[in-house]
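Below is one structure; the comments refer to it alone.
A single protein chain has been omitted from the complex, and every remaining protein chain is retained in its original position.
A, B and C label the chains in the order they appear, each numbered from 1.
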Amino acid sequence: MSPNSENLRFGIIGAGRIGKIHAQTICKVVSNASVIAIADPVESAAQETASKFGIPHCSAHFEDVLNNPDVDAVAICSSTNTHAEMITAAAEAGKHIFCEKPIAYDLSVIDSALAAVEKAGVKLQIGFNRRFDPNFHAVREGIAAGQIGAPHLLRITSRDPEPPPPAYVKVSGGMFFDMTIHDFDIARYLMGCNVTRIFAAGAVLVDEEIGQAGDIDTAVVTLFFENGAIGTIDNSRKAIYGYDQRLEVFGSGGMLQSLNNTPHRNVFSGAGGIISAKPLYFFLERYMDSFIAEMDAFVKAVRLDQPTPVSGADGREPVVMAIAATRSLKEKRPVEVSEIR
Amino acid sequence: MSPNSENLRFGIIGAGRIGKIHAQTICKVVSNASVIAIADPVESAAQETASKFGIPHCSAHFEDVLNNPDVDAVAICSSTNTHAEMITAAAEAGKHIFCEKPIAYDLSVIDSALAAVEKAGVKLQIGFNRRFDPNFHAVREGIAAGQIGAPHLLRITSRDPEPPPPAYVKVSGGMFFDMTIHDFDIARYLMGCNVTRIFAAGAVLVDEEIGQAGDIDTAVVTLFFENGAIGTIDNSRKAIYGYDQRLEVFGSGGMLQSLNNTPHRNVFSGAGGIISAKPLYFFLERYMDSFIAEMDAFVKAVRLDQPTPVSGADGREPVVMAIAATRSLKEKRPVEVSEIR
Amino acid sequence: MSPNSENLRFGIIGAGRIGKIHAQTICKVVSNASVIAIADPVESAAQETASKFGIPHCSAHFEDVLNNPDVDAVAICSSTNTHAEMITAAAEAGKHIFCEKPIAYDLSVIDSALAAVEKAGVKLQIGFNRRFDPNFHAVREGIAAGQIGAPHLLRITSRDPEPPPPAYVKVSGGMFFDMTIHDFDIARYLMGCNVTRIFAAGAVLVDEEIGQAGDIDTAVVTLFFENGAIGTIDNSRKAIYGYDQRLEVFGSGGMLQSLNNTPHRNVFSGAGGIISAKPLYFFLERYMDSFIAEMDAFVKAVRLDQPTPVSGADGREPVVMAIAATRSLKEKRPVEVSEIR
Partner (left out) sequence: MSPNSENLRFGIIGAGRIGKIHAQTICKVVSNASVIAIADPVESAAQETASKFGIPHCSAHFEDVLNNPDVDAVAICSSTNTHAEMITAAAEAGKHIFCEKPIAYDLSVIDSALAAVEKAGVKLQIGFNRRFDPNFHAVREGIAAGQIGAPHLLRITSRDPEPPPPAYVKVSGGMFFDMTIHDFDIARYLMGCNVTRIFAAGAVLVDEEIGQAGDIDTAVVTLFFENGAIGTIDNSRKAIYGYDQRLEVFGSGGMLQSLNNTPHRNVFSGAGGIISAKPLYFFLERYMDSFIAEMDAFVKAVRLDQPTPVSGADGREPVVMAIAATRSLKEKRPVEVSEIR
């Protein structure tokens, strides 16, 4: 499309949970954007979403989206193992690309997809939505503005309310690729630099079946940043009080903390104590604002012909970090990221 | 319309700030509802909103909305002094009615509008949106569920970030009608009963021009409830830290408090102290969820042929309370609400 | 005593709960002070405290304290109905006086005691200890430093964890004299000016026996201050979550709030919510720091021959306010404080 045109016309590839979210967001909330086509191998899923949001073209074949000359951009929401292939095909079709994370688990696969994008000269944005969360974004703004001086310590707490089913665990690529990858991205985003070394500790404390599936459910990852700061990420697959998404960055000039969002701001004072609300339970509630904001940013980047805020390289580096963390856990030693990168 | 039909088709009367909000809410978010007509004496305002949200019929005359046989319900968003007239005309046209608060400043005017609604047998809901705020609604749910036992004390703090322009103050009906009226409604809503006696204290401390316009800008109102509890409302036209909307209800079994909503949950710890975010600054941000929820509730009540959650009588009583408070302030004595009711 | 002497030697009159606190505070914590005599009609009580803290002189007769030439100052901790008599006798004996609040319930009795103090030229400090609470003191400092600009609104919440026994209620002088009197004092202290008009609302909601004893157990008092600000005090005899001692002062430049103190700063996040500690349960824990600080201030005032921070007039005015509130409640009207003062 040419910059500054009225409306960015999307085709959505994949009508699962995240595909539906992007369809709704683009159709209802995002300005200067519309969805004109949707495809899913399960055609009924595509049809349901198409009918709900008035999307005119619907298909079981993603090629129909790519071949539609009116489609300016695609949102790739298919399963992770197809992301790289879809990126390459969409780039070759000349479509701008918004792709869910991660691009792939294999760096050479990622690299050839990114090369296709580069060659086609289309825009690519990876769906690391948490960068667009109002809390985390404001922390980043504060750090970039020098509010805490030089960063010294970073702490990210990221705990799920419930573990995924063991069947999912087996195909998830492991906790570092499935869950911690968001935290790896946020760590880079907040600190504004890369990590040089990673030490990962992990345990199976939540559910033995997860261990039997070859994964861990509890982890602490130590990050050594290029700027000299040291960070930790702690993850659990199950926090009984809900979805725990906090972080803090400490520096020479102070500390910025981001606390949990809650469904309301009420407090009950009773014989049993002073009780306030648990965190928002599910990632869809917790991060809905960020799904809107990331798409707004993508639309704006395409329309104004500017770089997207989460580039292909930004999509690759957290995969590098997940590979390093996995190796560290296995070999019980700190791993230099340069071994992998 | 007949209950359970697919979609409730709205006509909106008035395309000012609140009319635009309801248009957007109904078009973009509320389920089973659409806007098919909009009217405003300033036709360009109606046209702008019509074009933005794809509303097919647009007019300078509210009669065009009422005469449109496809319109099932109207949202009356015109200036307060026209509310009663519009309610009567809409009722006579057989339209269900959502009307912004207050109905009128004069009880006899209110009563004849409510009589027209009664006679026509249409639904009426008054726009006391704060009942639908997630914080306040959860407090009400807690009280109704017996969480705090018998209520003894109620405290409402309601302070604006900026005073309105003096020109507005002159036509606003006074602070009790313009600002406290929301708190009067919430007080009844939370306690589940009426007030029997009111004592109002007021002062001009924010802006002398408000006093010259015959109004006050600071107030404390004491409420004696039918259930024996005692309440206070405190209001200010200007809180330098933003829109302060807190309340607490204390009873034999504990206390429920509702704190301010903030744009993010970040905290900065620096040499100057531990600093967290100010309240959301403007009523549109603070209460946006409630604008959606009140309209969802209206649509549901009409479609299922159930009573609306904020009846005409619920719209009348806060006006009674505002009249009582005004008299109390003038005569420097507690006023029995039965004097007015 | 002569200013700047090494040590202020106290005699304590009354060895009940508050007498023991002052004995302990002076013996163990307060600098430049000692207790050399103690008297109580129940001699065993005096003996117990004397032995615990190594107080050399012990008696059943307060005259023995006053006649002891080594006693520089007395702490009057006897029952309220004897305070005025003790003040007069101590003044005539040339002793500096620290006296528990209130001086008396009757203004003419107060006035003759204050006249005796004036005539004798001794120091007098009344035991309104809450002025010395670190929280409230810091609020006062902030207001005095202009942190909130001109004060507009004051809210004091003061709720006890348990009602007193009905037998005590009958001799307590009523809730306004027994409980609210502290809040009347803090209101004056914070605002730095007097109250001109009072409107009191009261109810019996906690315990019918309190009503049968002629008192109330729940109250909301509206205060009109000389500086134009409006305040409210709310009281309850029973807060199930403990001793609730909060206040806020709102002004043109912001708001200062004082929250409850708690036994620890731990938070539990569980399936039932996020639970933090209840307020410190009992006034002795909550206000222990203030008992030390008020005595430090008294000792310093005597040693340096400076005015005490809570004068006889400061002891009289809250009684005036309690009389006004009692009349307001009875006559269901706002009462001008000048009617009483």
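Note that in this section a contact is a pair of C-beta atoms (placed from the backbone, for glycine too) under 8 Å apart; a residue touches a chain by one contact, two chains touch by 3 or more.
Fair warning: this is a prediction, and the values are worked out from it, not measured in the lab.
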Contact residue for the chain not shown (choose from C:138, C:171, C:284 or C:313): C:138
Residue of B:170, B:278, B:300 or B:333 in touch with the missing chain, whole complex considered: B:278
Chain not shown: contacting residue from A:254, A:270 or A:315: A:254
Among A:61, A:155 or A:170, residue touching the chain not depicted: A:155
Residues of chain C in contact with the chain not shown: 28-29, 134-135, 138-139, 142, 147-148, 253-261, 263-271
Where the unshown chain meets chain A, residue by residue: 149-150, 152-153, 155, 157, 159, 199, 201-203, 205-206, 218-220, 222, 224, 228-232, 234, 236, 238-241, 244, 250, 252-255, 332-334
Touching residues (missing chain, whole complex) on chain B: 239-241, 244, 268-278
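The definition used in the following text is that only the chains that are shown with their structure count from here on.
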Chain of greatest Cα-centre distance to chain B: C
Distance between the centres, which are taken as Cα means, of chain B and chain A, whole angstrom: 39
Between chain C and chain B, distance of the C-alpha-averaged centres to the nearest whole Å: 43
Residue numbers of chain C (touch at least two other chains): 239-241, 244
